[in-house]
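The other protein chains are all here in position, but one chain of the complex has been omitted.
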Amino acid sequence: MSALADLSAGDLREKFRRGETSPTEVIRALFERIEAEDERLHAYLFLDRDAALAEAARWDGAVRGGDAPPLAGIPVALKDNICTRHSPTTCGSRILAGFRSPYEATVVTRLRGAGAIIVGKANCDEFAMGSSTENSAFGPTRNPWDETRVPGGTSGGPTAAVAAGEATLALGSDTGGSIRQPAAFCGVVGMKPTYGRVSRYGLVAFASSLDQIGPIARSVRDAALLLEAIAGRDPADSTSADVEVPAYADRLTTSLRGLRLGIVKEFFAEGLDAGVAGAVREAIETCRALGAACEEVSLPHASYALPAYYIIAPAEASSNLARYAGVQYGYRTRDAADLVTLYSRTRREGFGAEVKRRIMLGTYALSAGYYEAFYLRALRVRTRIRQDFEAAFARFDALVGPVTPTTAFRLGEKVDDPLQMYLSDVYTVPLNLAGLPGISVPCGFVGGLPVGLQVVGRAFDEQTILNVAHAFEQATEFHTRRPPRGRAARGAPAAKAP
Amino acid sequence: MSRVDAGVRHETVIGLEVHVQLNTASKMFCGCAVAFGGAPNTRTCPVCLGLPGSLPVLNRRAVDLGIRTALALGCRINPVSQFHRKNYYYPDLPKNYQISQYEYKDHPPLASGGLLRVSSGNEVVEIGIRRVHLEEDTGKLVHAEGRSLVDYNRCGTPLMEVVSEPDLHSPEEARLFLIHLRAVLQFAEVTSGRLEEGTLRCDANLSLRPAGGPHGTRTEIKNMNSLRSVERALRFEEARQRQALERGEEVVQETRHWDEDREVTFASREKEEAQDYRYFPEPDLAPLQIDAAWVDRIRAGLPELPEARRRRFVEAFGIPAHDAELLTATRAMAEFFEETARRFPKPKIISNWLIGDVAAYLNAAGREIEEIPVRPEHLAGLLVLVDTGKISGRSAKEVLEDMLRTGRPADAIVQERGLVQISDEAMLAAVVQEVIVEHPGPVGDVRAGKDQAVTFLVGQVMKKTRGRANPAMVNRLVRERLGVG
Partner (left out) sequence: MIDDRTVARVARLSRLELSPEERDRFRHQLGDILAYVQRLNALDLGDAPPTARPRPAANVLREDEVRPCLSQEEALANAPVVENGYVVVPPVIIEEPSE
């Protein structure tokens, strides 16, 4: 029998109902797991065991009824760029060390309304900029499958926590792949919803037209449950969509009969690791066996997505991060005699190199004389990318391909080469530009390291990509594998959970 | 209105940028109250503070008021407009960007291409309105020794910017434009529009150009906090630029601050390099699509504007056009007039008092008519007293002055100060008789045809009655008594 910390939300909910366990017991078990693993993994930046236990106690009785809210008593980790009231929100940055938001993000309110227990705030690349969680000012998180490797980023903390059983569910954020890529590296399910599906109110902004909060879980059904709890229009977010939230989990199906899947040709070009390509192609065959009609499709402007992204995202970020200047909150440099020094030295001391790089890149792209050549041009490329997807979705119900070009790389491997780091996002970024939903589901192992299959859907058709992922998952066993606990041999394939 | 100097003729070219605080209940992008005063940082929320993770949501009424303004100024309302971010660092700007509307190629602002008719002396000048757009206000800075203090209460207050074409050609014209614009905005119930309170703020651009020649370099002038300072500042700047040109110097393009105390404009050193605001479309807000139906709804609810009210005053009340102009300088004044006219049936008399004694008091005291304790019913009460002869016109001026100072009604003041005019004919006749007896010389002059002597005799009666006799009645009695017309 699996340890409590490794069960799915659905299973826990069933056990609660039957009185076999309680939220308090689960939180206790979870914190034991955290104690055992987190010194090594460093997934969490902030934990409050007493608060979590107090919250759990509130739900102990209610969950036995069977009519408790959908996530009652379920432990959830939050990426540390999501504002909470009773814990700090640092965004992995020194410039917000100790910052306590006086308000909480809408998703947090919804989670608490659904009965979830917020376990803690999890590590991330500073201000969600990076692809490995190595840009956190508070040290990197390690991949539970191999602690010499990165968990991916920027949602490395919450993803590693879920993979290692340090949380049942987690919320991350995805601007260019920051949920999907770590999900692929850590062998769990991670989803970026359609832009506007989930409220951004309380998500510390990186790139406003690209950011979305999304679920991270060990099964597709769990991800669906979590998405249901947080999705839906929020009057506090003008970009959130007034589109009905279906009962995603209830409507999951295991048959792909009649579904048309497009295999994105450009995602299998040069740069894709052979092992990863093999695993993904096998996964596509499995989908075919499940009844899907699979055919190649082209997104002709796909190779321009990454350069466009690395203009648009930094441009918006340069504006979104201007507020961190030592005036009203966060870190302030000492002894600044004038304003310009206050701002410039605070930001020099408070920001890491990647953030500085992107701020400068973004400022440059927006500055007089360059706006049209860079920013405006990138927005026009974005139109072409959007049109490519529209054309593809005229013939297909969902698109498939790899999530990342490689499996998890080693800590320190790409840290000194920004451009190399950026290339990890090559298959994920196009969806953010087009605002479309995408999910990463475990589809194999190469050298003992997880590989993810990416499924892309039409706007607000999360159901279809959840179905594809769910059907695939249920037809395979990858999702049952757990990373080694404690100091395991590097890269050795883990045994299946008993 | 160009100036002519010995030598080169230079024409003054002025454009105004007017920031108007809209009278909504809540702020532009959040539900914090729009109000004045109060302890610092007590009317803020995550949105107007620009806390991490906060997002703006647009106030519908601010858009309605913007449309209403556009209609009142005869502008074209652009069917699609969007918001932009204006990026710069300043402590009163929490996000270090301001959400505004930028005018750029395919990005028109809320409204453009309007007109304001300004009466200047006997002429009517048409001043173009280049654009009307919406933006959020900044916080307030208080300067102290060795530090500055920031109050974010005002952050996010809805602002509308009205930009004129550079069609103004003198500082006086600029002042008149502001008066007219303010009246339109007040009448349209879009703002309370008080320069001194800051609900109306004005920056100016001024340049000189040789008549018929190319446009000169312009400077931007800021920190003009009253109508008077606008005119004075522009006069100073106009002279400064003229002097520079006459000396053969170039005018530097820069921002200059008006110093009210020293009465000069000076260049602000803080902006060393030209500001690069890096405008880009605001991704957190959806664009505005204003269709004909929306505009029609606003048009249907448009209050009576100054021009229409002026016409009505002339036609319905028989007020001369010039007086109607003065009565509609502010909405409060126009309302005051009409309210008084409801209670006292002689509008011309009301008008004279309002644009005479009352206006003089307001100007001297630096107050607005809606602030004084004298209300329409009080003025009407006073005018009734004069009209029925109960007090003399001269006494009435004294009474009004007291009313303005103390807020007490006319009746009480008249009683207390014993100003009731004596109109008792019998009693006055007796005094007249006394005076005639005491001054045989002047009496003789009257009978000899010297009319001024009547005035002398009336004056003596007034002296005896300590100024309280009804002068018209005394005059008549004297003449009757002496048998002259």
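Chains here go by letter, A and B, matching the order in which they are written, and residues are numbered from 1 within each.
Simple rule for what comes next: a residue touches a chain if its C-beta (ideal position, glycine included) is under 8 Å from a C-beta of that chain, and two chains touch if they have at least 3 such contacts.
Just so it is clear, the model here is predicted, and its values are computed rather than measured.
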| item | value |
| --- | --- |
| Candidate in contact with the missing chain, chosen from A:87, A:239, A:320 or A:440 | A:239 |
| Residue, one of A:31, A:310, A:409 or A:427, that touches the chain absent here | A:310 |
| From B:211, B:239 or B:286, residue that would touch the chain that is not displayed | B:286 |
| Residue in contact with the excluded chain [from B:59, B:192 or B:421] | B:59 |
| Candidates A:18, A:380 or A:395 - the one touching the absent chain | A:380 |
| Residues from chain B at the interface with the omitted partner, ascending | 24-26, 30-33, 39-46, 49, 57-63, 80, 82, 89-91, 141-144, 146-152, 257, 259, 262, 264, 266-270, 273, 276, 278, 280-281, 283, 285-289 |
| Absent-chain interface as seen on chain A, which is shown | 99-100, 102, 195-196, 209-210, 235, 238-239, 241, 301, 304, 307-308, 310-311, 318, 322, 325-332, 336-345, 347-348, 351, 356-357, 359-361, 363-364, 367, 373-374, 376-384, 386-387, 418-419, 422, 433-435, 459 |
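Operating definition for what follows: only the chains that are shown with their structure count from here on.
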| item | value |
| --- | --- |
| Distance from chain B to chain A - Cα centre to Cα centre, in angstrom | 57 |
| Chain B-touching residues of chain A, taken from the complex the two chains share | 82-83, 89, 91, 96, 99, 101-103, 105, 200-205, 208-209, 235-239, 315-316, 318-319, 322-323, 325, 327-329, 339, 343, 363, 366-368, 371, 375 |
| Interface residues, chain B side, partner chain A - complex | 46, 49-58, 85, 87, 89, 91, 94-97, 150, 152, 276, 278-280, 283-286 |
